[in-house]
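Just one protein chain is left out here, and the rest sit where they should.
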Amino acid sequence: MKQKRIISLFLTGLAMLGLFLSNVANADSELFSPHRETPKAIAQVSEVQGCVEPTEVMRRQHMQFILHQRDETMHQGIRTTKHSLLECINCHVTYDENQQPVSYKDERHFCSTCHHYAAVHIDCFECHNSKPMESVVKPIPNNPDFISPIKFDSAKAMAEQTGQPAGETQP
Amino acid sequence: MNQQHSAPDMQPESMQLGDHARRQFFLKVAGASAGLALVPGLVLQQVSAAKTADQPVSNKVRWGMLIDTSKCAQGCDDCVKSCNEANGLTSHGRPASDAQWMRKVTVKDKQTGKVTSLPMMCQHCEHPPCVDVCPTGASFKRDNGVVLVDKHICIGCRYCMMACPYKARSFVHETVENQKPHAPRGKGTVESCTFCVHKLDQGEQPVCAVGCSQEAILFGDLNDPESALSKRLKEVSSMQLRADMELNPGVRYQGL
Partner (left out) sequence: MKITYSELPGKNPRFFMILGVLASIIAIGLGAAFYMEHSGHYVTGMSNQIVWGLPHIFAISLIVAASGILNVASIGTVFGKKPYKPLGRLSGLMAMTMLIGGLAILVLDLGRPDRLVVAMTTYNFKSIFSWNIYLYNGFLLIVGIYLWFMMERRMTQYYPYAGFVAFIWRLILTTGTGSIFGFLVAREAYDTAVLAPLFVLLSFSLGLAVFLLYLIVAFQSTGRPLGDGLLQRMKKLLGVFVAGVFYFVAVYHLTNLYLTNQHAFEAFILLHGGIYTVLFWLGYVLLGTVAPLVIFYHPSFGKTRNAVIIGSALTVLGSISLLYVIIIGGQAFPLEIFPGKEVIESSFFDGVVSSYTPTLWELLLGLAGVSIALIATVLGTRILPFMPDTLDDAVVNPQLD
């Protein structure tokens, strides 16, 4: 009698785990699809240049790139810049009202906008600085790299980026 | 000689839009490196050993250091200051738990009374006990002899600190913010002197060797018989700390 109860408890647990895992595996399923209003990063990329890989690739695979580079840098001392976290941070800068770069603790930070929404913890910034190197980008209003959060038109930027007229939803 | 490496890399292959900003950044970097190259001492003397940023490290090189304690001045801590500054080590006013990668120690011979001042840091052993004991392999030795902590997989168990004969490691006891971009460090992991690995990777010297106003620190390739370090080690008598343990540290002391 008791044993049956324990076995059924165990089976229920397994079933719940399975359900959870299948949801994770189907991250593209309707539950996670962009039907809902997903948050947009304020500074998607610089206004004047693209990212190192196409946006769709970066969306899905940025972690693989960073991980690969991480191990190469750590163990082999390869410090190329294409897939380095440092360069992500130097390029994807969001400024606050005082024209200072925000850290990952701010929801407007490039990485945080999405990670915050998806509730995926970013371990990188436990050790790495989430703000750009001071020498790289200075918050000068007329600097082409500087995008004020107030002035920034996200729809326009998205359109430019994807090559579609503003207002249309993404494929 | 050593900086132009980054040029091809900086230009992303799939660049879709203009590259104005990057070009500007480039010029700055290129200018800075040209300036650096002109300053003697900042650039490694052994051209053969210096690697560029896109090359993997090689076991043909073994980085090492000779510290001339007769030149090391008591009361001077230039090396420690440059280390702290370069790696963003700040004190919280709690000496027992503050991280120290490099420290000055003054010792007195029990018999003769001779007083010697010297810097202590990770000795970058050939057979590092910290690497042996680390459960996850976070503590590791690069092919070029530099002993590092891979903080990505360090779980903060501190067993390496128990194992190190030189007390060279620190546990990060407090939250760290505004880290130096090239010296990531965070609460709950163990760290120690990296021989300024980010500099080495680009063909430059550790900041302590450069920052020592007494020129007491000679840095170089132990494997290259033509390096200034190897030549000096052949001439003068030097010692390894705790040589009895046969760990063959990369850091040697002269006049101790």
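A and B are the chain letters, set down in written order, and residue numbers restart from 1 in every chain.
Heads up, the rule we're going with is that a residue touches a chain if its C-beta (ideal position, glycine included) is under 8 Å from a C-beta of that chain, and two chains touch if they have at least 3 such contacts.
This is a predicted model, so every value here is computed, not measured.
Peer 1: If I consider the whole complex, including the chain that's not displayed, which of B:Val190, B:Val207 or B:Val251 touches that chain?
Peer 2: B:Val190
Peer 1: If the hidden chain were put back, which of B:Cys122, B:Cys154 or B:Ala216 would touch it?
Peer 2: Only one listed residue reaches the unshown chain, and that is B:Cys154.
Peer 1: For the chain that got dropped from the picture, name the residues of subunit B it touches.
Peer 2: So the residues of subunit B touching the missing chain come out as 74, 92, 94-100, 103-111, 115-117, 120, 129, 131-137, 153-159, 161-167, 169-175, 187-190, 241-242, 244-245, 256.
Just so we're on the same page, only the chains that are shown with their structure count from here on.
Peer 1: Return the distance between the CA-based centres of subunit A and subunit B, expressed in whole Å.
Peer 2: 33
Peer 1: Can you name the residues of subunit A that touch subunit B in the complex?
Peer 2: On the subunit A side, the touching residues are 46, 48-54, 70, 72-82, 86, 89, 103, 126-129, 131, 133, 135-137, 144-145.
Peer 1: Taking the touch rule as given, give the residues of subunit B at its contact with subunit A in the complex, in rising order.
Peer 2: Going by the criterion above, the answer is residues 6, 9-10, 12-22, 25, 28, 51, 53-57, 140, 142-144, 148, 150-152, 176-182, 184-189, 197-198, 200-202.
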